[in-house]
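Omission of a single protein chain aside, the complex is shown with its protein chains in their original locations.
Moving on to subunit A:
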């Protein structure tokens, strides 16, 4: 049983990887950005765990703005994805995403 599940797992990962490499490049760039943002947030959490939470508001603003750009990037990806039938215009969403991003910069 274990052997079959491990074989299944390998099949799973292989198919995941092949499916993912099929996505267009611009979406992959966005995904990379999301990973980078989440990674930055994680670093901040680890730092806070090591050093202590004072001053708390800088920790909060750092983590939340990183997560915020990640979320907004995901939203952008949703809107840009051509397979997603509900959205059409790509150019407009870049502007709106920038708008949200600049808001966050203002609050850090």
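Please note the rule applied: contacts are C-beta pairs under 8 Å (C-beta built on N, C-alpha and C of every residue); 3 or more make two chains touch, one makes a residue touch a chain; residues count from 1.
Note that in this section contacts and distances are computed from a predicted model.
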Identity of the absent chain, which is to be given by its UniProt protein name, from "ER membrane protein complex subunit 1", "dolichyl-diphosphooligosaccharide--protein glycotransferase", "Pleckstrin homology domain-containing family J member 1" or "Retinoic acid receptor responder 1": "dolichyl-diphosphooligosaccharide--protein glycotransferase"
Interface with the unshown chain - residue positions in subunit A: 5, 8-9, 11-12, 15-16, 19-20, 22-23, 49, 52-53, 56-57, 60-61, 64-65, 67-68, 71-72, 74-76, 78-79, 83-84, 86-87, 93, 96-97, 99-100, 103-104, 107
